[in-house]
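Of the protein chains in this complex, all but one are displayed in their positions.
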Amino acid sequence: MGVTRIRRGVHVLTSTAADGVLVRLAAERAVRTLGWVLAWSPADADVLVVCGTPEGAEADAVERVWQQLPGPRARVRLDDPQDVSDALVAAAAALEDRAAQEGLAHDADMVAQMSTQGGEDMDHAGMDHEDMDHGDMDHSGMNHDQMDHSHMDHGGMSTGGPAGIPLAEGASKDRDDLEMDAWHVVLGQGLPGWPAGLVLRVELHGDVVTDLLVLAEPTPHGRRDTPVQAALLLDAAASVLDLAGWSLAASASRRARDDVMEGRDPAEVAPRVERLARRMRRSVLLRWSLEGPRRRTTGDAPSAGHLVRSRAIGLLEAAGSMLTAPERGAPAQRPYDLDDLPALAVGQELATLRLLVAGLALDARVAADV
Amino acid sequence: MTGWMGIAVALAAALALVCLARFVARARGPRRDPVTVLPFQSGHAPVEHAMSRYHARWYPLTLLFLAFDVEMLFMYPWAVVVAAIGTAAIVEMFAFLGVLLAGVVWAWREGVMRWV
Amino acid sequence: MTEVVFWVAAVVSVAAGVAVFRTDSMARATYALAASFVAVGVILLAFDLDYLGVIVILMMIMEMAIMALFMIMLMGMNPALMPMSMVHSKRTATAIAVVVFLGLATAALAIPWPGRSGAPAADLTRSLGEAVMGSKMLVMLTISPVLFATIVGTLVLGHPRDRYQRYGDDLDRARPDDPIEGGVGR
Partner (left out) sequence: MSEVTEAGPLWAALAPVALLALATVGAAVAHTQAARARGEAALSGVGLPFVESARLLRQRRRVTVAADRVLWQVAIGGLPVVAVLMAVVVPVGPVVLVDSPVGVVWFNAMDVMLWALWWLAGWGPNSAHSLMAGHRFLGLALAYELPLMFALTSPAIAAHSLRVADLAAAQQGLWFAVWMPVAFLVFLGAAVAFASWGPFAVAAHADLAGGVLAETSGVDRWLVLVGRHLVLAAAALMAVPLFLGGGAGPLLGPVAWTVVKAVVVLAGLELVAGRVPLVRPERFAEVGWMVLLPATVLQMLVAAVVALGGAS
């Protein structure tokens, strides 16, 4: 396929639907072998790879992420891990196609005109936004009094700020008795290390989480067969390591994951995984960075940082033991669950929430363990 | 003043380089004007504008910093003369710093270096 | 050359100072003020006051970066996206400003300033250090308790969690009760 002529260093953003996790693994492997890079946000991306088939609100969100790529840009949708390499090569070629890129740039300008007209035509833009958000919420099965609350926020839109987006408004008194604005961030696809299908709406005071709302829960899709499950656990461990800033260890975990998916002999991969787990256990800096300076004693309440670290090490250990002794099945234990997130993350920094979510390893969740 | 001429020239040259990069990008890129987008919220419309009364959780630390930082005014000139003046200079400056460090330790006990 | 730099920096300084009051954004107001101070620092550099000029730039950028934070946090309105007025009690302020300006300008022009007698020291930073350690020692000795008092005073007023909240009324908790753990323990 003419590997020598393919551009190097293309940045790829992945967006994964519920059924697309395995395709994502294949895509990330292809990205790595092409010498390409995974992007951290749409601004960073040349190519958007949509893995699986997003539906409803998720499809709208993919569309909006796509419109946020600066261009030259290309989008591919993948259902089958087999097609990945060819599709990526085609995308790289599309980046060079001047006429097509000109059209896409024109599209982006049209979209920009529509979405920023709010200043003059506020009600209309406001309605649009509300409709779209509403769509998300219908799909989410979240609880209703909080939906009312978010309605009220949107109700404020007519008095809102520029471009029809409301201004943040005063929170009730915070834990330090000050009264500042509370604001909201939606966390979902396109973020690095984010599980497929999960959408959270976070209320923040500064960067401290004060409330958490699950807008969409992922449907379990992981697979119980051991090599794939082990790869998914390695993938989750890599996400935690990336978010914790230890990117070389994350790369090692991803390479082990890709080797497993390529069908490399598990006995060869397992020692590498175990070595990585050992390095993590021993890293004083990782412990300090995630857990703080104190050694925990048995009476302590579970702290978010401690759970994240033990979970990340647990993910690697579980992957290692699945590779060495596949017959024993998945020993992975989840020390906390999606339902525990509010209790763990409220009052902590947003970064802690990101780590907690990555540690859930939701992409590896199989239907039976819900 | 003469010595600072070099700074002015380097500043101008650096600015020129930044402009050159912009010029190259304009010449090579697909479009000259930037594309306007909504801020990235994972494909959702932003709930609010991000520019808001941001609650920085470490504001007590800024107070400690501002007070301590004034001492640097004295520190640099002192550094130049300490060897010439001798023991007295060392004793005086470290007594000065000692008082401030006592303030820092007190602040630590009050939890000023923690996020509130 | 010095004159050119002076006038350019002076104009920038005043223009940036005006900009502070003409903008609708706390961030812009703060950094306009920072730019104004940087221009003042450049003027000092033009007068061969190397240390003073550089330290003014250093301190003012630092302080403005922190001031921006408080402007954004504590002003009771959106810090950037709504029209706002950066002036208060206009009439009194104008009166004071005009009187002070006229007073200073008159003094500057009317006083028969003496000519320079003798040359400045070769290394001004060194003579500043010698002054601080010698004849102006008292200043330094007073400033250290003042700064200590500033630390204690501002934190008593501004810090929301004192040690009693952290360790309980009898200070007998083994570990402080902090919302987010720190890096050194206790």
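Chains here go by letter, A, B and C, matching the order in which they are written, and residues are numbered from 1 within each.
What we mean here is this: a contact is a pair of C-beta atoms (placed from the backbone, for glycine too) under 8 Å apart; a residue touches a chain by one contact, two chains touch by 3 or more.
Values in this document were obtained by computation on a predicted structure and should not be read as measured data.
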Shown chains that the omitted chain touches within the full complex: A, B, C
Residue of A:A99, A:L248, A:A267 or A:A301 touching the missing chain in the full complex: A:L248
Touch residues of chain A, complete complex, unshown partner: 7-11, 32-33, 35, 40-41, 43-44, 46, 68, 70-72, 105, 115-116, 161-163, 165, 183, 185, 190-193, 204, 206-207, 242-248, 250-252, 254-255, 283, 285-286, 288-290, 292-293, 349-351, 354-355
For chain B, the residues touching the chain missing from this view: 3-7, 9-15, 17-18, 21-22, 24-25, 28-31, 34-41, 46, 49-51, 54, 56-58, 61-62, 64-65, 68-69, 72, 75-76, 79-84, 86-87, 89-90, 93-94, 97, 101, 104-105, 107-108, 113-115
Hidden partner chain, residues of chain C it touches: 25, 27-28, 31, 34, 50-51, 54-55, 57-58, 61-62, 64-66, 68-69, 80-81, 123, 125, 180-184
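Convention: only the chains that are shown with their structure count from here on.
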Chain-level touch network, classified as line, ring, star, complete or other: complete
Distance from chain C to chain B - Cα centre to Cα centre, in angstrom: 14
Chain centre separation (chain A, chain C; CA means) in Å: 43
Contacts with 2+ other chains: residues of chain C: 73, 78, 81, 160-161, 179-182, 184
Multi-partner residues of chain B (at least 2 other chains): 49, 52-57, 115-116
Residues on chain C engaged by chain B in the complex (per definition of touch): 1-2, 5, 45-48, 51, 55, 59, 62-63, 66, 69-70, 72-81, 123, 125-126, 128-130, 132-134, 137, 140-141, 143-145, 147-148, 150-152, 154-155, 158-163, 166, 176, 178-182, 184, 186
Chain A-facing residues of chain B, complex: 30-31, 35-38, 40-50, 52-57, 115-116
Of all residues in chain C, those that touch chain A in their complex: 73, 78, 81-82, 160-161, 175, 179-185
